[in-house]
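With one protein chain withheld, the remaining protein chains of the complex are depicted in position.
Order of writing sets the labels: A and B. Residues in every chain begin at 1.
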Amino acid sequence: MPKDAIGPIVQGQGISLTIDGQAVMGNKGQTILEAALAHDIDIPYLCYNPRISKTGACRICLVRVNETMFKTACTEPIAPDMRVVTEDPELTEIRKGILEMLLAEGDHNCLYCDANGACELQNLVMRYDAAMPSGDFPRRHRTIDEASSKGLKRNEDRCVLCGRCVKACAEVQLNNVWQFTGRGGNTHLTSDLDAKIGDSTCVNCGTCAQLCPTGAITLQPVLGRGANWDLKKESSICIYCGVGCKIDFFKNKGGQLVRALGHPDGPNQGHLCVKGRFGFDFIQKPARLSKPLIRENGAFKEATWDEALDFVAARLKEIKAQHGPDAVAALTSAKCTNEDNYLMQKFMRAMVGTNNVDHCARL
Amino acid sequence: MMNRETVSRIVAARGTGRENLMMVLRDLETLSGNNQLSPETLEHVAEEMNLPASAISGFVGFYTMFSTRPRARYVLRVCKSGPCHVMGSGTIFGALEKYLGIRPGQATADGLFFLEKCECLGVCSVAPAMMVNYDLHGNLTEAKIKDLIAAYRAKTPTAAEQSGPEVEGRACVIRSEGQTKRLLETVGRVDPSSIDSFLQHKGYAAVRKALAEYTPEQVLQIVKDSGLRGRGGAGFPAGLKWSFIPKGDMPKYVICNADEGEPGTFKDRILMEENPHLVLEGMLLCGYAIGAATGYIYVRGEFRRAIDRLQGAIAQARAKGLLGQGIAGSAFHFDIFVKEGGGAYVCGEESSLINSMEGLRGYPRFRPPFPAGSGFRNSPTTVNNVETFASTPLIVLNGADWYKSVGTAKCPGTKLFCLSGRLNRTGLAELPMGTTLREVIETHGGGMKDGGKFKFAQVGGSAGGILAADLLDLPLDIDQTLQAGVTLGSGAVLVCGEETCPVDFLLNILSFFDHESCGQCTPCRVGSAQLHHLARKLAGRKAAPGDIDRMVEKALLMKKASLCAMGQSPILPVTTMVRNFRQEFERHGHPDHNCPACDRTLQRLYRAE
Partner (left out) sequence: MTNSIREIPASAGYLIIGTNTTENHPVIGSMLKNEVINKGKKLIVADPRRIELARWADYYFPIAPGTNIALLNGLMHVIVKEGLYDRAFVEERCEGFGDLAKTLEKYTPEHVAGICGLANPQDIVGAARLMAGLKPMALYYAMGITQFVSGVNGVKSTANLQMLLGNLGVAGGGVNPLRGQSNVQGACDMGGLPNVFPAYQPVTVEENRAKFAAAWGSGALPDKPGLTLMEMFNQAIAGNIKALYVMGENPVLSDPDQHHVIEALEALDLFVVQDIFMTETARYADVVLPAYGFLEKAGTVTNTERRVQPMHRVLEPWGQSKDDWWIIMQIARRLGADWDYKDAEAIFEEIRRVTPSYAGMTYARLEEELLQWPCPTPEHPGTQFLHKGKFSRGQGLLTAIEFTPPAEGTDPDFPLILTTGRILEHFHTGTMSRNSRVLDELAPEAFVEMNRHDAQDHDIGDGEVVAVSSRRGSIRIKARVVDTIKPGVVFIPFHFAEAAANVLTIGAYDPVAKIPELKVCACAVEKVLPLTDTAGGLS
């Protein structure tokens, strides 16, 4: 989680406690988990996510407080002189037991899962050496709907019912498509009134998939595919509207774009809309212009850069000489960088000698 | 088919706020004629109430009284919880199948009857019981079923709905010598539909006294001094709970928990039906003590008669100036409203109850924050049980010392015991805290039915522990039961004889928890289902070696890790049952074990699961 979500210790509000014997300072109102994460103390969790309100449902983050009590670190506020133990044999047994319950409840086959290698459940199963389900307990089959939506794939057999998707839609996107329905062991997701996700009011922002700790809700592939551990990540800024969402783009070994995730530090605070989430494959579309073109006898003909640049420069010179600099105009671009725009206006003003430069600010 | 105008009318009548969702849906289901909330209806509701469709879907899917599929004009809900199980609910399903040709989940071809299994209906003294739409019928036998079916067939759809006389509150009070009648003192003498009758029996005298003589702090102190402990099951000191409500001018709420769903418990229903003003008066005193102006009574939706009586009592109290602005001429304002449940045991947990009141799925909330700080509408809220509230007028009127004059030192006062099962007399008895199980059974329950032999009792409802003969002389109060590894809980005493197989009984309990787990937290959601499965294996003679210990381990994990008290509940019945009857359990592990007691019910009751 981003450190600034926790913030510095407020003067006079600091609370001192110990976590695993380590003296730790936190702010009033912080939970044990927040205080621990701020100090790089690792407490495992599944339902917690800093972007959404607290749930306290998965129970994985259970810690021992003041020797005798078990509390969920994600919901329990820190208190002065509190003594927190994040791992001991009994806690390990509890976590392993909960993980084995989750494994038995679902159908977690990593080989066929989009989240393989980027799965929070998988990480915990390995960390706690949770056993494969014996098959003793019957499993309720839940919805698998990987085709109805252009944006999302849903395989609830991989769901741990952490509720992050429900809260992502209720608190981040505010579309409230997801909700739990049923009860007890029959609890499952619904979208709208049990619509298929593709037929629902989902706006395909993909926040549920981004927050899903497993492969229960995943994004439809856009261009490339690849094992999660082979993907390379780099951040940039969305090309669409003026919000300027910061996005982590993932590409595969072949250089193809695979997915886009909202970056927590941008103005978007991790959120994206459907365009930021899915609207980037145009850049690798075969129709992209790959060579300069010059019109000859009414048709475009491929040219080298030197030919094209020489042609443009020569014609500009001629027109400027013949008709004056104000016969030349340029449209710079709200899609290009500050540097591009700066250079375009500098070019027009300093090299052509005209202020005829504008762009689509008004459109 | 429900048209948009109908939905619009109902929403306008009930209010567009999400808190009204339960009542809007209840009304629409009744209006549907076939007890259905169709997807089209729900779409209209979402639009008319400006709520997400998923919120409606999640809500309807949580509360078992609702169905999105067509049912029939009459929904027959046959109870299968503990007391009815012990008293032979299995035979009821058989009788219904015989007369109607339907099994649970099926409707008759004429569209008149739809059969459902349900959990405790709160009329356990007349088990086995069922509910036909909102009519309750007890003491069912095959012959009575036949008559009832014929009566409903002949009934015009518009005819008023009516429960059987056997479930009438006063009929469910045991007439035995040696009871200490305080809460029940006037039951049968007070006309519950008349505030004047109540006023003639010192009605609202405590409120008048408090308003005239005591400050809110003094009322709180009297309740604290009385040592009154919560009667819902947890036994938390009531005065202390009230004292957690912060001072100040913010909105505060008094909530009466009348979601009496603990199998074997029916005391709150009787108090509400027979003495509704006593409950209102208790809430008034609480409101005065903590500075609240609004109270709600959350009644389980099945208790139609209690709801009607409360509504009537509230209307009369308002008319008399005992609710509303300036109560009894004082500067104290307080009003009370009724909220209904929709079929969810977990909503008896106070934070689930609050979520349910807000139109949400009845998921318990993590704490802190506690309701006292942030409860209903995120405002300070105290939630107390019906019996607790009903006790406070007596305490304020007669004083703390009077209250402490009976009961045990740490658990003063009387307790309402709900007697059910294989007893000669079943029903409600008011006895001092600390009365022994033997006295409850022999003196007030009239001994074992038909001279049978006592085998065990479950005290405190399905979440309660199993008491075998060795604990017959255990004084039943809150602390001494805990020390003995059991619980007093809600005061339900379900008595079983040799006819009841412990394995079968535990299966019944664990199927209840599986059915009622809210599904929010992992240990309870998965654990309840796994416990149920293990019990089913055991009862079905399919258990593997070690399954009994696995049950204990699962229940222990649930106890340690669950979010609310419900997930922490199965450990007690599981461990106490196994401790008392381990050999019988082990015998049921053998494929060819012959147990006539459980064979009678197993196939009939559990085959559909």
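Assume a contact is a pair of C-beta atoms (placed from the backbone, for glycine too) under 8 Å apart; a residue touches a chain by one contact, two chains touch by 3 or more.
All values derive from a computational prediction rather than experimental measurement.
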{"item": "Which displayed chains the unshown chain touches", "value": "A"}
{"item": "Sole contact to the chain not displayed, among A:48, A:128, A:178 or A:278", "value": "A:278"}
{"item": "Residues of subunit A (touch criterion as defined above) contacting the omitted chain", "value": "150-151, 170-174, 203-205, 220, 222-223, 234-246, 249, 251, 255, 257, 265-269, 271-276, 278-285, 287-295, 300, 305, 308-317, 319, 322-323, 325-363"}
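The criterion applied here is as follows: only the chains that are shown with their structure count from here on.
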{"item": "Rounded Å distance, subunit A centre to subunit B centre (Cα mean)", "value": "45"}
{"item": "In the complex with subunit A, residue positions of subunit B that touch it", "value": "39, 42-43, 46, 52-58, 60-62, 64, 344, 361, 366-368, 514-523, 525-530, 533, 544, 557, 560-563"}
{"item": "Parts of subunit A lying in touch with subunit B, wherever the complex brings them together", "value": "54-60, 62, 70, 72, 75-77, 94, 97-98, 101-102, 104-105, 136-138, 160-161, 163, 175-187, 190-195, 201"}
